[in-house]
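Excluded from the complex is one protein chain; the other protein chains are retained at their positions.
Now for subunit A:
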Amino acid sequence: MRRIRPAAAVIALTLILTTAACSSGSSGSTAGAEAGQPVSGGSLTWAVETEPITFNPHQYAQAKARLLVWNTFEALLTHDSRGGHLPWLSTGHEVSADGKIYTFKLRTDVSFSDGTKFDAAAVKANVDQFLVEGYNPTVLAVQLRNLDRVEVVDPATVAFHLKQPDVLLLDFLSSPQGAQVSPKSLKEAKNLKAGGPELAGTGPFILDRYTAGQEVHFTRNPAYNWAPANAGHTGPAYLDEITYRFLKESSVRVGALTSGQVQVIEGVPATDEALITANRQLSLQRGLNSGSAYSYYLNTAHAPFDDLRVRQAFREAVDVEAVLTGVYRGSATRAWSVIGPTSPFYDSTLEKTYSGDTAKANRLLDEAGWTARDAEGFRTKDGKRLTVRLVQSAPFVRDRRDVLAQAVQAAVKQSAGIDLNVALVDQGTATKALADGEYEVFDNSRADTDAGAALNLLLHSGGAINRTGLKDPALDKLLEEGQASGDQAKRLAAYQQVQKLVITDQALILPLYAPADQVASATTVGGLSFEPTAGVPGSAYNVWLSK
């Protein structure tokens, strides 16, 4: 009976501690890097939002993990700033007249960090790894769908034989999934799919330590001397070592930067941007991502979204502009199509063709038979509430997408009486819900450099993440046209039709915003940049610290 309860003390203390942690003033060095020349040496700490679910580049799935991939691994091709390709581990490639054979000449001066030589046999071993059942069915089904075989012509020449013309092969060979892993580690790694220090690459850094939930550490690869032409410099990287700390909470990241615990952070929430720009010790950069826009895909496989009118109503019920302004303070770029506005295939005629018309939303729902209302104000039909479920997988939630979902939830409730049920769950639970069809809304954005790859995955009837349940032969045919042709104009025409079909005709998708990356850093850090075309933060190869 005389036990003292620290009841109130605990919560008060929590409050005080959080306040203290978040309000610590800015400090840090006064030297500015903008004016200086790159210098070698030093160790950098970089706080990132997302912890990768894997360090094996072949299994790459999170756009936010891309900056880590290119530290350790490299691909045959890289991107220039306009969506084209540049040689990286190759010196050039030729395409046969029928578009079915791609022959690559490889660099001969490259070796993996475990000492293995990089050659045509290594390239073949990497691609063949995808043929192992269950290794990465998504890539096999899209980018490598038309691959027949890989032929080692000589140690410095490799040929990809296709069953039919497919331009997405080049996208694969420039993507993280197409990155080259040492054949020795492919054979010997105990946990190949998870990756980590036991996978050797050819990149400018070597991943030598990974502590789950905390950080991943890279040291410079001193032998590195094969940077692509647009990399900014040649020879080894500037930094001796770099540590990426996983700080999921944006306020913690910003606090870590302003207090000088880390020198660089990525993922700066819109609400904190003013805090960074107002501080003269810090600088902020933004880059729009390529690929698909962050969108809600509506599941047509069952009620209520099997009804076109309900899909249209859902889209009209959201005033996307207002929601984005509220959540992102006007710093987000609104998306109008499934393809991001920076892509060459973006169809700008879709702009302002829908959304935000509450009266229309209500009229459509009335027509569809959702006329009654229950005690909480939600629409019902035959006693069933108009409920749609969105299942968000925590490792993929970035840019406060959970808050955005709540804003959309409030919007559709207030304007049309739709009950959007949002669940933020772990990846396993989300995968199960999606596999069982226990969802009506699927949220996704893909940072593929070629938007065509994203569309194939999301919209083709055989697409690995086709969550809309739509199986339309006409749509499939358009997507295949876009994949087969090497002619940019033909591809553009096909993809514009695709966008018209899914956005205007089928109201299959509610595009929300074009994903962007923000990088904030102390002014002592130089060489930070965004990857050309992809628009995501680049690797640490060019990054340097002034002394």
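Criterion: a residue touches a chain if its C-beta (ideal position, glycine included) is under 8 Å from a C-beta of that chain, and two chains touch if they have at least 3 such contacts; residues count from 1.
The criterion applied here is as follows: contacts and distances are computed from a predicted model.
S.K.: One chain isn't displayed here; going by UniProt, is it "Tryptophan synthase beta chain", "SoxAX cytochrome complex subunit A", "Peptide/nickel transport system permease protein" or "tRNA modification GTPase MnmE"?
M.R.: "Peptide/nickel transport system permease protein"
S.K.: Which residue among A:Val153, A:Ala212, A:Ala322 or A:Ala359 touches the omitted chain?
M.R.: Checking each option in A:Val153, A:Ala212, A:Ala322 or A:Ala359, the one touching the absent chain turns out to be A:Ala322.
S.K.: Which candidate, A:Ala411, A:Leu479 or A:Ala534, sits in contact with the chain we can't see?
M.R.: Considering all chains, including the one not shown, the answer is A:Ala411.
S.K.: With respect to the chain omitted from the figure, which of A:Asp154, A:Glu249 or A:Asp366 is a touching residue?
M.R.: Once the missing chain is taken into account, the touching residue is A:Glu249.
S.K.: Tell me which residue among A:Val403, A:Ala433 or A:Ala464 touches the hidden chain in the full complex.
M.R.: A:Val403
S.K.: Which of these touches the unseen chain: A:Gly83, A:Gly178, A:Pro228 or A:Pro269?
M.R.: A:Pro269
S.K.: In the full complex, which residues of subunit A touch the absent chain?
M.R.: Against the missing chain, subunit A presents residues 1, 5, 7-8, 10-12, 14-15, 18-19, 22-23, 249-251, 254-255, 269, 271-272, 275, 319, 322-323, 325-327, 400, 402-403, 406-407, 409-411, 413-414, 422-424.
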